[in-house]
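Heads up: the structure comes next, in structure tokens.
One chain of protein is taken out of this complex; the other chains stay put.
Entry: chain A
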Amino acid sequence: MTEYNGYVTDETIEGAEDGPLAGKTVAVKDNISTEGVRTTCGSAMLSDYVPPYDATVVERLKDAGATIPGKTNMDEFGMGTTTETSAFGPVENPIAEGRVPGGSSGGSAAVVAAGDADLALGSDTGGSIRCPAAFCGVVGIKPTYGLVSRYGLVAYANSLEQIGPIAPTVEDAAELLDIIAGPDEHDATTQEAPEADGSYAAAADGDVDGLSIGVPTELLDGADEEVVETFWDAMADLEAQGASYHEVDLPSVEHAVEAYYVIAMSEASSNLARFDGVRYGQSGGYDGNWNESFANAREEGFGEEVKRRVLLGTYALSAGYHDKYYKKAQDARAWVKQDFDEALDDADVLASPTMPVPPMKRGESLDDPLTMYLADANTTPVNLANLPAISVPAGETDDGLPVGLQLVGPAFGEREIIRAGSALA
């Protein structure tokens, strides 16, 4: 176990003897199924749940020779921006004392930042890989929707989420992406990426000469001053290496975070309906009728943030409100996608701060869910648009708090964002 509470379970899973990841440890977020090793999703509901099969990404890690040192702590079912909602206690930021590690893949980013694992897998529904990568000073990639199999990932909001790598450097993250990417017959939403030259790792050559970067002004408005300064310093670094930038307008992103939460909560209310304590999960007992028993299991098994999202999602989908919330959120999603596609016609990649704020102090977000949701303003639009994005360390604030820079690419343009990011880390 680690003093910053990075792992829920630290059971070692050995991979094949040979392979590109032989000798490397890859920690796995605890919402990704591991055969025979409990997978809790950071929830009391699943505290004893042991999957009978491996997620496709876990099979691929094992085939590649990786050793899995444990299952990493996370916000319950991926619902959080700070990794403080886990039933197994909060994760501390190993490189910024008193601060949160970001979430929801906070354990995965923390074990990599602390050097307790070489690499890690996280999942990103609205920023859950990029946010903790930014807050812990490491690299995280959210792949294009459909590049990486979600088979064996316990669903929170399936239309938005992707599994992706977290690593100390862009090249290491790209190497891990090479292992996990590619179609899977068990996940019909996966697809073959269009043909391209070389591996993802080979794209990490740091060559940004001639690269055109668009900077969406909306994603800088309202961000913390020191975060913005650090961002521009990193942009100047890229410019000095031959890249150029221009400002772009993405009016739709002003509505992205609201649209994200309506869609994610709606999908969550449906996905989490399966946890009734009968096939798996905490039992609600056998007295009374089945509705009471299920409601009892869910009262005891779910934490407050999960209940909040399941209830708000149920509300948004209920008769009389569906058109007002869910339908409008889908319009916003289509609009965001259009905006990004247009901006990427005139730029190779788009750049912004990953998070508009430095890592928050521990405990300060728990009583104010709305403020926590709004911190996801820069990451959620990318999930709505199904695009790939990377977060790379951009520098630090005056107080030494890590700041991440996010690069967004066109669909299946992972090589572009890896190349651009590798010029910084």
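Keep this in mind: a residue touches a chain if its C-beta (ideal position, glycine included) is under 8 Å from a C-beta of that chain, and two chains touch if they have at least 3 such contacts; residues count from 1.
The rule we apply is simple: contacts and distances are computed from a predicted model.
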{"item": "Chain left out of the displayed complex - its UniProt protein name, from \"Thiamine pyrophosphate-dependent enzyme\", \"ArsR family transcriptional regulator\", \"Effector of murein hydrolase LrgA\" or \"Aspartyl/glutamyl-tRNA(Asn/Gln) amidotransferase subunit C\"", "value": "\"Aspartyl/glutamyl-tRNA(Asn/Gln) amidotransferase subunit C\""}
{"item": "Hidden-chain contact residue, picked from the options A:Gly277, A:Pro353, A:Gly395 or A:Gly409", "value": "A:Gly277"}
{"item": "Absent chain, residues of chain A that touch it", "value": "48-50, 52-53, 185, 188-189, 252, 254-255, 258-259, 261-262, 269, 273, 276-296, 298-299, 302, 304, 307-308, 310-312, 314-316, 318, 324-325, 328-332, 334-335, 337-338, 369-370, 373-374"}
